[in-house]
Every structure is written in C-alpha cells, then in structure tokens.
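Note that this complex is displayed minus one protein chain, with the remaining chains in position.
Per-chain residue numbering starts at 1, and chain names A, B, C, D, E and F are given in the order in which the chains are listed.
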Amino acid sequence: AQDEEITIVGSTTVQPLAELLGGAWEAMNPGVTVTVSGGGSSVGVTTIGAGNCDIGTASREITTAEMSRYPNLRVFTIAKDGIAIITNQDNPLSNLSSAQVRDIFTGDISNWSEVGGPDEGIVVVSREEGSGTRTAFEELVFASSAIITGLAILQPSNGAVMTTVSTTPGSIGYVSFGYLNDSVRVLSINGVVPTAANAVAGRYPIVRPLEMLTNGDPSPAVQAFLDFILGSEGQAIAVDEGYLSISE
Amino acid sequence: MHRDALDNELLALREEVVAMSGRVRTAIRESMVSLKSRDLSTAQRLIEADEETNLMRYGIEERCLTVVATQQPVAGDLRALFSILEIATEIERIGDYAKGIARISIAIGDKPLIKPIVTIPVVADKICSMLEDAMKAFISGSGDLAREVASRDGEIDLLNDRIQREILTFTMEDPRNIPGALQLTWVAHNLERAGDRIVNICERIMFTITGELTDLD
Amino acid sequence: MHRDALDNELLALREEVVAMSGRVRTAIRESMVSLKSRDLSTAQRLIEADEETNLMRYGIEERCLTVVATQQPVAGDLRALFSILEIATEIERIGDYAKGIARISIAIGDKPLIKPIVTIPVVADKICSMLEDAMKAFISGSGDLAREVASRDGEIDLLNDRIQREILTFTMEDPRNIPGALQLTWVAHNLERAGDRIVNICERIMFTITGELTDLD
Amino acid sequence: MSIRKAGMTRKHLSDLVMKSIFRISAFASVAIVVLIGLFILREALPAFREIGVWKLLTGTEWRPGQNLFGLLSMIAGSGLVTLGAIVLGLPLALGCGIFMAEIAPAWIRGIVKPSIELLAGIPSVIFGLFGMVVLVPLVRGIDYPGNAGFGLLSASIVLAVMILPTIASVSEVAIRSVPDEYRQGALALGSTRWETIRKVILPAARSGILSAVVLGLGRAVGETIAMIMVIGNSVMMPTAAGGDPLGIFLSRARTLTGNIAVEMNYATGLHSQALFATGVILFLLIMVINSTARALMARSMGSSR
Amino acid sequence: MSDEHRLRTEGYSLFYGSFRALNDITVDIPANAITSIIGPSGCGKSTFLRSFNRMNELIPGVRITGRVLLDGEDIFLEDVVALRKKVGMVFQRPNPFPKTIFDNVAYGPRIHGARDRGGLAALVERSLRDAALWDEVKDDLQKSALALSGGQQQRLCIARALAVEPEVILMDEPASALDPIATLRIEELLQALKQKYTIVIVTHNMQQAARVSDFTAFMMTDEQRAGNLVEFGPTKQIFTTPRDRRTEDYISGRFG
Amino acid sequence: MSDEHRLRTEGYSLFYGSFRALNDITVDIPANAITSIIGPSGCGKSTFLRSFNRMNELIPGVRITGRVLLDGEDIFLEDVVALRKKVGMVFQRPNPFPKTIFDNVAYGPRIHGARDRGGLAALVERSLRDAALWDEVKDDLQKSALALSGGQQQRLCIARALAVEPEVILMDEPASALDPIATLRIEELLQALKQKYTIVIVTHNMQQAARVSDFTAFMMTDEQRAGNLVEFGPTKQIFTTPRDRRTEDYISGRFG
Partner (left out) sequence: MRRYPSAGSWRMALRKAGQGSAFSLFWMAGIAATAVMLAVVGYVVVKGAPQLSPDFFTTSPRGGLSGEGGIASTIVTTFYLVLMTLLVAAPLGVCAAIYMVEYAGATRSHLAVGFLRVARFGVETLAGIPSIIFGLFGYALFVTALHFGFSLLSASLAGACLILPVVIRTAEEALKAVPAGYREASLSLGANRWETIRKVVLPSALPGLTTGLILGVGRVLSETAVFYVTLGGSYRTPTSILSSGRTMALHVYYLAMETRAFEKAMATGAVLILLIIAVNLAINMVSRRLSASMRG
C-alpha cells in the first residue's frame, strides 16, 4: 500500500501501544502513516461506528448496546491490560484491600487514616464516564452497581490521571499498566503487586481486553496492519510495554 | 444679527434727526423774530447755535457709519440709514439757511427794514410746518404724507416769486433801498432753498419706503 | 471678504465721481460762455444736461448702497464709500449751480449785460481748477492737496465780495440796472456756493484719510 | 483631453456582477450563522423533550450511563466560578481601566496598557497551564476538608485574570471616548480631577463600562479549556464541606462548557442531545446576561433622557 | 453673467417618505453666473441643491414630483452617471480621497475612461490651475491629499470636480468648515470659475451670499415644514430691495 | 459698560514647549463689558482666552512668563479650583454633561458644596433665567440635556457656568457650531449678561465681534508665528478707524 494513512481514534489506554505499533509498521512500510488520537474508548466506538476513522480502539468489551447501534463493527482484541491503583508519591501506604479500594472510590472512606495511612484527606481521581478504563474498573472493583464518588476529580485520559495523581498529595487514581512509571506509587491489591506476570497468572484481578474495531471488513491496508499487530512482532511490542499478550 | 441693537440704534438716530429738525425749526422762527424786531443778540445766538446743529449732524453721520460698520444692515435698514444720513444733511443745510438769515439780520444792523415784512414770515411759517410734517412722515414712514409735503413746495416757490417782485418794486422806487432790498431778497431766497431741501427730505422718505429714488419736484 | 470685487467697485465709483466732476466743470465753463456770449441754446443744453448729472449721482448712490449691502465694507473702505456718496452729492449741487447760472442766462434773455463781466469768469475758472485739484486729491488720497484746495476758497470769497460791491455800484448808478444787477449777483453767489461745496469735498477727502470730520473753512 | 465615452455598458455589467457576488456571500454568511443556531437547537430539542426542561435544569445528577441528565450542578459551577471571577477581577479591572484612561502619566500608561493587551492575547490554555502548575498547588495549601487545589477558587482566580484585560481595556476605551469637552467643562467649573472622573466621566462612560463588564461575564461563562484544567470536573453540586459558606469555593465543580468539552466526543443518542441542550442553555445564559445588561443600560439611560 | 438658463425646475417637490421637504419649486438658474441659495436651517437648501445631480436618490425613501431640467432636458430621463459627469458637486466638508493629489484629480477622468498618461497629466494640471491650487502643489503632486490644509483640500475637491469637465458645479456650504483666509480664497476662486461654469452654492452665511453671488434664491419652510422658494432675483436686488417681506426679515435678521 | 478693569495681563507670554504661542501681551479687559478677541486662525486667541482660567495647564509642556491678574491679584498664586469658580468658561461646541438639565446646572454648585435643595432649585432657576432658557425648559428640567437643540445646549452651558456665580465668563467661539437663529439668541443673551458679568469672547466672525462687543482685541502672529496683540480698543473705533494698518487690513479682508 502506497501513501496510505491509517487513522486510529479512541481509548487513551490503547493510544501509547497503538502509537508504538504504528511507528513500527511505518518503519516497515514506507509511505504508510499511522496517526493515533485519544479521546477515550467511547470516542473510539462512536468514531469508528460513524465511519470517521479507520480503526477505533477501546479498552473494554464492546457493549451490546453499541453493537446494536453499529452492527457493522468488527472487533479485534489486540492485547489485554491491567488497571493499576496509584497514589501520590508522598503516600506511605503500599497495599489496600479490594474492599478498601471500593470504599475509597465510593467516598465511604475519605481519610487515609481510616486505612492505616496518615491523617490526610483522600482525593479521588477518576476517569470520565465514557472511559473504558473506568468502565472496566467499576465492573471489576465494584461488583455491584456502586458509584464513584461525585467528589472525584474527573480527568479525560489515563495521562491526565497520572499527571493529577502525581501532582496532588493525598490523591488516588487508577490507570492502565501501560502508563505506569515512577512518578506515582503503585499499590498492591490484597497484597498482589500489579504486574503483567501477576495478571497473566490470574493473581491480579483487574484486567480487561484492548480492542481494535473496524467498520465492516477492514480495507487491505488496515487488514495488513491488524495482521501485523496480532502477529508475533506486534504482540512482542505489547508485552514489552507491560500489556498482556492475547495469547496468554 | 443682533436685531435689538440695530433697531434701538435706528430709533435713536431717527429721534436725533427729529430733535435736529426741532432745533432748526426754532432757528427759522427765531431768525424771523430777529429780522422783524431787529434783535441782533438773538441773531448772534442763532449763529452760534448753528454750530451745535452741525455737530449733531456730524454725530449722526458718525453713528450711521458705526452702525454700518458694526451691524451690517441690509435692505430696508440700510436704506433707512442712508436716508437718515441724507436727511440730517438736508436739515443741517436748512439750519445753515436760518443762520444765513441771522447773518443778514446782523448785516442790516440797526438800520430799519426797507419795508415791513409780511409775506416772508408767512413763508417761514410754512417752511416750519412743512418740516414738521416731513418729520411726521419720516417717523411714521408715510409715503402719502411725504408726497403731500413735497407738493406744498410749489406754494413756497410762488410766494417767493411774489416777494422777489415786491422787493424789486421797492428798489425801483428808491435806489437807496437797493442794499436793503438785496438783503431781503437773500432772506427770501434762503427760505425758498429751505423748501427745496424739504422736498429732498421727502424724496428720501419715499426712498426709504420704496427703495427707489423718485423726483418729487 | 471678497476684496477684488470691493476694490474694483470702489475704483469704478471713484472714476464715476471724477467723470461727474468733469461734466460739472464743463458745465461751469459753458455757463460762462453762454453768459458772456449770450448764447441761449448753450444755456438750454446745459439745463438739460444737468439732468444726466443728477442721474449719475443717483447711480453712484445706488451703487454705494449695493456695495454696503453686499460687501459689508468697514473702516477705510466704509469711509471711502460714505465720502464718495457725499462728494457725488456735492458735485451734483455744483452742477446745480452751473444750471442756475444757465437759467439766469436765459432769464437775461436777449438783453445785454449791465456791464461786461470780467471777474466772474475768473472766479469760474478758479472754481474749475479747484474742483479739478480736489479730484486729484480725492483720487490720490492726498490730504495736503485737499487742504491746499480748501484754502483757496478764501480767495473765491474775496473775489465774490468784490463782485458784489462792483455790481452794487452799478445799480446805484442807474436803478434800471437793478434787475440785471441782481441777476449777476446770483451768478456770483452761485459760484461762491460752488466754492463752499468744494471745501466740503475737501473735508470729505480728509475724512476718508483720517477718519475725522474736520472743518476746513 | 482623453475621456472616452466608452465602457458605460461594461461599467454597468461589472457593477451588477459584483453586486450579486456580494449578495450571495452575504446570504451565505447569514445562512451559516442561522444554520448554526438551528442545528444546535434541532440537536437539542429531543433532549428537552425526552428529559424535560425542568429535569435538565434542576436535576443534580449527571450520569449519562444511567440516563440521568441533571445540569444544575454544572449551572451552579458556571455561576459560582463566574461570580468568583467577578468579585476578584472586576474591581481590579475597572480600577485599572480608570487608571489607564484618566490617571496614569503617559509613560506609566505606556507600560500598563501593553501589559493589559498582552494579557488579553494570552491563550486560555496557558492560563490553564499556569493555574495547574502554580495556582492549584498554592490553593491546595489552604487547610480545608476535601481541598485538593483543583476547584472553584483556582478556577475563579484564573478567570479573574482572564477577564481582567477584557474589562480593563474595554472600559478604558469607554472612558477615553468620553468627549474631552466633558472633562474641560467640569474642570472649568472648578471641579477637582477626581470629582470630574466620578461625577462626569464615569456616568458618561456608564454604558461602555457596563458592556465591558458584560463582555467580561461572557468570556467568563464561555471559557472552556482553562476550566477543564483547574476546576476538577467533578460532577457534583459544589458544597462547603467544612461548613464555612465561603468554603464552597474550595469545592470541585464542573462548568457547562467543560461538560460539553469532556463528553462530547463519545456521546451518542440522548447523551449527545443532552450535551446540545447544555449548549443551548449556555447560549441562553449568555443571551440573558446580554439582554439584562442592555435593559440595565436602557434604564440608566432612560433616567437621564 | 448671461441671461441664458442652464438649470430649471418646474413644479418640483421632494418627499422624504411621507414628509414633503420641497414644495412646488419652479426656478430658472442662469448660466455662467453664481446663484446662491440661502434660508434658515432645515428649509431644504441642501435637498434642493442635491436634486440637480440626483444625489437624493442615494437616500432610501425619496420620492419626487415635477421636473428638473438641464439645458431643457429632463435629468431623470438621462443616465445618472452621465448626468453627474455634467453636474459636479463640492461638499461642505472637504472630502478628498485618501490618495495622492494627482490621483484625486485624476479619479473622475479615469472612471470615465481616460487612460492616456500625457493627456491625464495635462488635464490634472489644468484642473488644479483652474482651482487656483496648481502653484501650491505642483512640486508635490504625489503627496497625500490629506496632508493639505482645509482650504487647500477644498480647492482640491473643486479641482477634482472640474477634472470631469462639468457644465454645472453644485456646492453645499463649501466654506463653512474653513477659516476666514481659506474662505476668502474659495470666494475668489468662485469669481474666476463663473466665466466657464454655472455655479450653484448653498450657504448659511448671508454675507457670503451677498458678496459672491450674482443671483440669490431665498427659501423658507411653510407651516407644514415644507421648503418653499420665497424669492429669487439678482443678489443686489435681494439685498437692497427684496420684494418679499419674509426675505427682508430674514436678511435683516428679523426671523426666528 | 464701565471703566473699571477686571482682568489684566502684563508682559504675558506663553510657550508650548519651545514654541512661543503668545508674545508679551499687556492688556486691560474692562469690567461689565463684552470684549471680543479676533484674529486669523492660529494667532493664539484660544490660548490667550484659556489663560484667564488656567485651562492651558491641562496641556503638558506649557510654560508662561509675565502675569495675569484678576482684580489685581496674580491668578497663578491662587488655588486653581477657586479661580475657575470665579472665571467661568463656555466652549465652542456645546458640551452639556449627559445628565438632566437640572443636574447640569446644579453640577457646579454641588461640587462647591451646595446641598440645600430649595436653594439649589432657586439657583438653577435663576441661572436658567439669566441664560434665557428657563421658559423653554421649565416644564422639563428632568429631561436629558442631550435632547436639547444645539442652541439650547449652548445656553444651558452658559447657565451652567452662571450657576457657580462667576465674575468673568470666557467664551471660545460660542456660536460657531450654531445656525444663524441660535447664534442670534446667544448674541442677544450676551447683551443681557454684560450687565452682571465681564465677558471675553473669541470669535472668528468679525461681523459678530462688531455686532456684540464693546471692546475688541485684534491679535496676529509675527514672523516667528508667535501671537501678538496688535490693537485693543472700543469696537466702534476698531471697526471704523483702526489705528494699526494690520487691523484695518484684517477687518477689511485684505490679509492672507
């Protein structure tokens, strides 16, 4: 394919991965450009559903409502991803129970001293409603239909959550494994450290699929790109970045 | 335009002219008195008083000039102003005739008149009332009256002719009367000229009203 | 201000006045001729021609009025205009005196003069040259010349006195001369008055220049 | 002489052609303008119909996932942040406008005025950045329950700075455009400069100053990106967690504009329509501000007419 | 001046919407003379003047009845562009275009198709000479017209009007924005121009009308506030012996 | 008019920066009379007028030498606010404040501390009467001053100046923005006011100076473009027999 442009829109979770994959694909196929935009999983679904990009991305399962709205969607799971709970660096805690996490995010616990930390108010940082990460987080952590507290600071991307938590003392948030770095403190849940290995082993429970979507059958160029991603080279890149390969 | 100032000034000027005419009428009457009664001091006073009349005219002229320079009158106002100026000049000249009569009176000195004068004072009276009426026409702006006044000049001329013939007769009788006769002739002539002046005044009045210079002779 | 129009008009008016004075000078000279040579038709023509002089004056007056109404002159221009008006009036009056002489000429009719006239034409000549020089002063705006011209009036008065006395002598000799003598007296008187008029003109010229009404008598 | 008597018809033709070009452009522009309005209205109508105007306006819950679309918390957010900005910014801005127009010596004005102009030109995202990096940590220093720096106070301060140049320069222009004759007239009557300003100039510039304020309000209510960056975006009624009523300004909130910006991209169906409804409400809010101002102006005019 | 008439109105009335601003005016404007229109403010002087080159048409809602004739031809039957070429206009405030002096004067000729450079330069020079401005600007024709003084600007506007070689020049208070010296210049210029052109000038200044014009038209509003022609005649006559009482009252300051 | 002198300048010069706008002017302005200042544009009339209430101080870079005396006292030694209360000013363009008619007139007294309502109302009425405006506005004192006609506005400005009970009133071309009828009113008003006030008026219109004033000052620029007083005297004399050739030339249109 010559001078092809592949536009990818959607999940901010998938975004860094898609950028890396796109870069690799461009290097292998001169003349092809892969542009990646964020927005969130729901943006990915609606954008591809409306035919306004080549590939939509989501960091959660596609809902039946979405499938019925956009019946032409084809879903490709390209990797899996864990969601890590993070706090500001100044927080001495390194572990919470999943119940504690739930109570903190619903607002029932509002001071770190209640979970053995310092006497400091908890600032909850969350994603906006359409976020795949949030949806997955709510499903996986709030088994029931509990609601994240309205007091939560809402940021529209994984990156923004990282930034906010890293700069706000007493804060707690959640991000994709792909975003983790040492600007924040990563909490163990029920004593399990959130790593790819633990996730693959099923010890770390907060894991969801990363999806790429096309509207109808992909064009040959897109198909080639997807084949590359789903192939061993693509999966290797994903694993390198802390995501879980689909094969695992 | 600053109408008030102009109107006031025009009115004042008209009044000044009328005042002047009053002085001149008095002068004519008194000149008759001095002539008839051989009263030289009155005559002398008349001559001196004429200077004041002249000054009045100068005053009027200067004021007219000032009004033109400062108020820029046009049309009717301007004609009125020109007429005031001319009428004042004419009145001043009439004053000069009265002065002339007074001078003659003095020239006659203590000599008796060659004959008692009768018609001359009548003419003088007529002149005075013509002047008075002309002033009425002037103030009221009545063209009809002005015309009527002017028409009376014919009478003056007739009277004058009669006086001249009469005096001539006297001189014929006695050549020694000649100087005295000549003097009386001058007196009558002065009065006749005064009549002409009044006609001029009436012409001016007509001009003020109609804007046209007409001959009322 | 629209100077050109005003300047042109003032110039034209001055020229008109000078032209008028020329006519009047001619009239005086011709009146002498008619008197001396007993030429009645010339006298008649003079009387008729005076009408035109009067019209000229009317014309000048009308133009002055128009200039004041439309050009709003002030100061020197305004005085010049007033003076033009007055001078024209005076010249017209001098014209009237010439006409008077012509009338006398006609009144004398085909009778011979009581005596050959010598001094009277001299006076008339002097008057003419005074008028001419007054016009020079008028045009050039020369106060000195005007003053000088005015001063010559004394001479006229002296000459007039002499003429009067001379004529008186004649009448004394023969009473039948009286009517003729009177007529000549009138002639001389007219010329004397003309002299006074010229003095007035000179006063006007002074006024134009200095802005003050002075007595040059 | 070379005036040709030609080209009459060509002249007429070009005149006609150009006239139609202008007319078409004008109608197109106006069509666009009207279309924008109609489009937004059309998109919003179903939301009003399905959710109900009242529920939209008074609902405090905004959970699109649950089909809960209450905008009251956002209206409150927008309202409070604007109020805060006005309280903080207006006196400073007006003072600055008066200072530049009437009081500052030329060389001082030569410094202040370009500063204000520069401030007006700075993109809102930079104010947002400044707010995030500088203000939020500062505000976080205030010891108050739940205070995380992000919230109404930071947003108000950012907004106050943003409306400062708008109000200051528009009111300066208004004051400057008061004819010098008024100034001279007042001084010639023996007024001091301050009396002149207070009793003549400011009343004369009243309508201009009012429109400056309205412009400032408009900018405050309409600001989006800087708000997203510092206000926290929480979907909640602003509350004073610590009891102190002023504490409400330490509460996080979301503005109407922020609501649209954050959710628009993925909203579909009723959710999307609810966002259009948010737009319409925002739009109406601006109109209300404008027309109130106009009415106020008319009234203050009317009293002197 | 001559007795020929160039402009004429016949029973001419003009309405702004339903307001009758001019009422039944019939007048003959003589050729090669200066005619001034005087009258109190709002009596319709400007409106009347603008009738002669149809500038009133630019105002929405204007309606007329009666006729306006130029050299015997109804001006409303003529092409308006051609009419305005024949009937030039100079306005109250000097309004030179923000162009060079040369381009200002050359504007009209160029509009009307003049292209030849030499001819244009000659025409510009002649127009500026006729407007008594040449000597002051000849070294600096490329200077902006806005750099001239008010009086010079007004003469430039006159030159600009002359450059299209009109037959008639209309002027609406051409000196009211000028100081006395500049006014003097304009008045002198008018005198020179009337040799070649028919000039109609509106002025508030009666003295000016008296000074510069050959004929004067006096207008006044009636009870319905419509403008009427009260008197028309030679300026001398209007200012010395007006026929109408109202004229006399107005020129001698007895109005109001 | 009287022979008393209220205002006096002695060897007064004024500089705009380094430009000398007024050169060594010594003059006595008579009390209870109207003195007009005439002269060509730019000769410094306005500058001179504004010297009497120190309005020139508002212009940066103005420097003066010599003295200006009000009733024998140096005005520069006095408080400027107090001076301006004594020396009122009316400007070329009517400049009523955008307030009601009442508030315009009451402005000055209020500034100077008048609080008593009844007294204020009486003062406003008297000022409006003195300015010959009372009858036209008495039913509508709460109307905006801006709704008045130009001539009424100018009389309102005069009333406003009168209300602070000044001794001197300065007017800079007070009628130049008005039509002839309004001008007439103002001129009549001036005549009435001079009974009580000393009035100094600048005008471009020589005829106006001739009509309204008792004394006239003629100013002109010299070779250095500095304004000089050429002649001062009774208006009658200036307009019939000016002493200075330049005065005569100017008033009879022979300048430029």
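In this text, a residue touches a chain if its C-beta (ideal position, glycine included) is under 8 Å from a C-beta of that chain, and two chains touch if they have at least 3 such contacts.
The structure presented is a predicted model; accordingly, all values stated were derived computationally and were not measured.
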item	value
Among D:139, D:200, D:221 or D:250, the residue in touch with the chain that has been omitted	D:221
Residue, one of D:118, D:142 or D:246, that touches the chain absent here	D:118
Subunit F, residues in touch with the chain not shown (by the definition above)	79, 81-82, 85, 109, 112-116, 119-120, 122-123, 165
Footprint left on subunit E by the chain that the document does not show	53, 55, 58, 60-61, 81-82, 84-85, 88-89, 91, 93, 95-100, 107-108, 111-112, 143-147, 157, 160-161, 164
For subunit D, the residues touching the chain missing from this view	11-12, 14-15, 18-19, 21-23, 25-30, 32-34, 36-37, 39-40, 43, 91-96, 98-100, 102-104, 108, 111-112, 115-119, 121-130, 132-134, 161, 164, 168, 190, 192-195, 198, 218, 221-225, 229, 257, 260-261, 264-265, 272, 275-276, 279, 282-283, 286-287, 290
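The rule is simple: only the chains that are shown with their structure count from here on.
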item	value
Subunit F against subunit E, contact positions shared by both copies (same if over half, else different)	same
CA centroid of subunit A to CA centroid of subunit E, Å	82
Between subunit F and subunit D, distance of the C-alpha-averaged centres to the nearest whole Å	47
For subunit C, residues contacting two or more additional chains	1-3, 62, 65, 69, 72, 74-75, 78-79
Residue ranges of subunit E in contact with subunit C within the complex	184, 187-188, 191, 207, 210-212, 235-236, 239-240
In the complex with subunit A, residue positions of subunit D that touch it	63-65, 132, 136-137, 140, 145-150, 228, 232-237, 252, 254, 262-263, 265-269
Interface residues, subunit E side, partner subunit B - complex	206-207, 210, 239-242, 247-248, 251-254
